[in-house]
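One structure coming up, written as structure tokens, with questions to follow.
Missing here is one protein chain; the remaining ones are kept as they sit in the complex.
== chain A ==
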Amino acid sequence: MKMVRTLSLLGFLLSWSSITFAVELHGYIQWNKLCPDYGALASAKVLLDSGRISGRVTRNGNFSILDVPPGTYVLSVLSHDYSFDHVRIDVPPSETLPEVRPYIFGTPLLTTTSFNLPYPIVLTPRHKNRYFSPRESFNLLGMFQSPMMMIMVLTSVMMLAMPYIVKQLDPETLDGLKGHATTASIEKSIQNGDPRGLSALLSAGEETKASTPVAKSNTGPSTLQQRKGGKGNKRR
């Protein structure tokens, strides 16, 4: 009759399962700073292998997986927001406690690990999933902290301040500097630092109109010009 029809397949399985021995696995989640309580964890599930045998984590953190036939299993936790380590469980065919071993995901399962973990399985949340990467926001201070910006700012300050510094200097030191500059590489660095390039750029429009000798003087030996400029200042 329809009403009392039972599945013969299940009956068959039942007779088979009654012969083999099966154990109950118990364990708990160790709450920690990352995951202080059930409210943070939300619903989580503890799976053996592909999840045909599983148990849910209750509010006090305990879980139990029932009717585990003997064998070697990988225990994993399905939690939306937290990551847990995988654990290898060996259920012996005799009535002894199951063995719990650490298992690093991606390594061979049957390694002879030296130590066992305690039996009521303790699972610790390893890290909380962080889904978002911070946005790179605009920040005026940050903009000026970049080395390129600092060089730019320094150069412009130097450009403006250089004539006054030179003016303030002792005539002797200046002479010494100049003497030095004719030969040494410092001169070159000043040259590079000096916004000559900029002035050349600015005056580019005028230069096209100007006669070639002027242009030549501009591109001529730079030491000469520098000295002249210095002289000019001195005279004033």
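The rule is short, and it goes like this: contacts are C-beta pairs under 8 Å (C-beta built on N, C-alpha and C of every residue); 3 or more make two chains touch, one makes a residue touch a chain; residues count from 1.
The rule is short, and it goes like this: contacts and distances are computed from a predicted model.
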Next item on the list: Assuming one chain is omitted from the figure, identify its UniProt name from "ADP-ribosylation factor-like protein 3", "S-adenosyl-L-methionine-dependent methyltransferase", "ER membrane protein complex subunit 1" or "Tumor suppressor candidate".
Entry: "ER membrane protein complex subunit 1"
Item checked: For chain A, residues in touch with the removed chain -> 1-7, 10, 13-14, 17, 38-39, 43, 49-52, 54-59, 63-64, 66-67, 72-74, 76, 78-81, 83, 86, 104-110, 129-136, 138, 143, 156, 159, 195, 198-199, 202-203, 206, 214, 217, 225, 228-229, 231-232
